[in-house]
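Here the complex is missing a single protein chain, while all its other protein chains stay put.
In order of appearance the chains are A, B and C, and numbering begins at 1 in each one.
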Amino acid sequence: MNKVVNNVEEALEGIQDSMTLMLGGFGLCGIPENSIAQLVKLGIKDLTCISNNAGVDDFGLGLLLQKKQIRKMISSYVGENDEFERQMLSGELEVDLIPQGSLAERCRAGGAGIPAFYTPAGYGTEVAEGKEIKDFNGKPHILESALTADFAFVKAWKGDTEGNLIFKATARNFNPMMAMAGKITVAEVEELVPAGELDPNFVHTPGIFVQRIFQGERYEKRIEQRTVRQKS
Amino acid sequence: MNKVVNNVEEALEGIQDSMTLMLGGFGLCGIPENSIAQLVKLGIKDLTCISNNAGVDDFGLGLLLQKKQIRKMISSYVGENDEFERQMLSGELEVDLIPQGSLAERCRAGGAGIPAFYTPAGYGTEVAEGKEIKDFNGKPHILESALTADFAFVKAWKGDTEGNLIFKATARNFNPMMAMAGKITVAEVEELVPAGELDPNFVHTPGIFVQRIFQGERYEKRIEQRTVRQKS
Amino acid sequence: MGLDKTGIAKRIAQELKDGWYVNLGIGIPTLVANFIPEGIEVEFQSENGILGMGPFPFEGEEDADLINAGKQTVTLNKGAVIFDSATSFAMIRGQHVQLTVLGAMEVAQNGDIANWKIPGRMVKGMGGAMDLVASAQNIIVAMMHTNKKGESKLLKQCSLPLTGVGCVTRVVTNLAVLEIKGGKFHLIERAPGVSVDEIIAATEGEMIVPSEVPEMTI
Partner (left out) sequence: MGLDKTGIAKRIAQELKDGWYVNLGIGIPTLVANFIPEGIEVEFQSENGILGMGPFPFEGEEDADLINAGKQTVTLNKGAVIFDSATSFAMIRGQHVQLTVLGAMEVAQNGDIANWKIPGRMVKGMGGAMDLVASAQNIIVAMMHTNKKGESKLLKQCSLPLTGVGCVTRVVTNLAVLEIKGGKFHLIERAPGVSVDEIIAATEGEMIVPSEVPEMTI
């Protein structure tokens, strides 16, 4: 089942203003750099973006924020971004903050056909406002609903022509769940290989969750906090 | 964090009558053969066993059924077992049949701290009796609760001293979710390797879910339906 | 009368569309894999954890660790992938599998299906059937039109405990292809050599019969 498209332009065909997008990555680690660049180029706007973070001012989702293409962010943590702060405080940008574990599970649920589940996270906080509460084993839990997206953009280390993906180290993060939850899931990979090259036992995301795949032209892989120690 | 125990006797220490056990495997594929043999040897009884299937008359969970050690089975499919049928029809054995996908998800939920979730599976059938029903997107779903166990027995291909596991082919099946859901999870492996030998990127079950690990003495790996084709 | 099991499988194979992921149940549905139309690529999902399931292994190459949902030894096609049971049913429940083909004991004109339990008889369990029928967009039932006693299996209402409600979209039997919509069976095609009257006689449920009912081409 060949999922390969020729380039990022083809990969994003059909994307429109006002759509809901998911974007994999944690901080700047494992983000779909090529797809984000193309979103900027296309200039589509009024987007709802579901992403754990919002990039930094001049990289990642920050690039879309600079161009005011995002109407609403659904994230768990949005620090490190001045333009984000400005738009949020001025009311230009709507922000829905979600506990990180609930965000991950809500994406998985969206892909797995589970419309809602109970979690203890956020009980007794403003996150629980307006949500159903139910006790299990004497402990209150809140009902959280599934998240899905018109397009999900994920970034993998290697992928094959069938759309099977493997991720490298912590660049995995939210990518596998978001791949499950996209109506159209676009995977960009550092290396595209023929079907049969990936060991079937060690694929992280089965190709059934991926509709389009392409090899990214260029990965900057910017490091947010370069922390090192000296050789003694 | 060394999880290695010397043998199957040590691995099952503390197990008692009337406990709830989970046992990985699909049919006879990927079942914890050595742990089952030890359960038979210990002769503990009144067990509640959560397992997708119930083995065959003379292998797998069938061995526990022969010795009348099981009081209740929680499974999705229990064919291929005459003794099971006899005990069930005579009322000696209690049986709770659960849709396979709900069984898998309920085990995962048990391990993931999700006390309940909604699924469409079983709506309008006797599986839904007594369960909460709720519509999502115009479609009715039923609320299913998490499953956990006093002991979970899983079987992996390779494991390291930290309890990290990898499975081979379809012997994976229910093992990863059941590993998550055991208060004490015992992993038996075909090959036990030192920490650091498994690629951190390609571990199926992180060692945090495993409390005890040992290398099984012997694997029969019986085939239930040997289907082949001729070389033309 | 009409098609044999292989014929039913061949007819169902014509329903396959390029790019579909397909789950085939045990029995007649399994045979469908042998008749994929030319020029079409589909991938088979086995709910115990395979996508891209291949044919049976050559003799001597069976692997006890590689079986399908029917517990038969199988192989993997190029590009196949293995996953756990939770992920497998995430695919199914999340509607990533485009077509499910399964057998049935009864199908009702509203799309209800019964295929797992006969009261008073040993119950083997529903396996993955309830998840499959509750989730899939396209559900084709492959079965004989009547049971061993000659009674219709296409009913006004199921008499056996249900597996799923209002979910079956098509039925392919030894006699006919029927679509289910608006709470009725719709006769689409008849098996070679089978008359419309024979199908009407074998169908208990309400059935819309067009003036012209083409014969299947197998």
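The rule is simple: a contact is a pair of C-beta atoms (placed from the backbone, for glycine too) under 8 Å apart; a residue touches a chain by one contact, two chains touch by 3 or more.
These numbers were taken from a predicted model, which means no experiment stands behind them.
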Name every shown chain in contact with the chain that has been left out of the document.
A, B
Per the definition of touch given earlier, which of A:N2, A:Q100 or A:Q215 contacts the omitted chain?
A:Q100
Chain B residues that touch the omitted chain in the full complex:
1-2, 108, 110-114, 160-162, 164, 180, 195-196, 198, 200-201, 203, 206-209
Please output the residues of chain A touching the missing chain, sorted low to high.
26-30, 52, 75-79, 85, 88-89, 95, 97, 99-105, 107-108, 119-127, 157, 168-177, 204, 221-231
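Note that in this section only the chains that are shown with their structure count from here on.
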Leaving out chain C but moving nothing else, do the remaining chains stay as one piece, and if not, how do they split?
one piece
Could you quickly compare B-C and A-C and let me know which has more C-beta contacts?
B-C
Please flag the chain sitting at the greatest distance from chain A, going by CA centroids.
C
When the C-alpha atoms of chain A and chain B are each averaged to a single point, how far apart are the two points in Å?
33
What whole-Å value do you get for the distance between chain B and chain C if each is reduced to the mean of its CA atoms?
28
What whole-number Å value describes the gap between the mean CA coordinates of chain A and chain C?
36
What residues in chain C touch two or more of the other chains?
76, 82-83, 89, 92-93, 135
Junction residues of chain A, two or more chains touched
112-114, 200-201
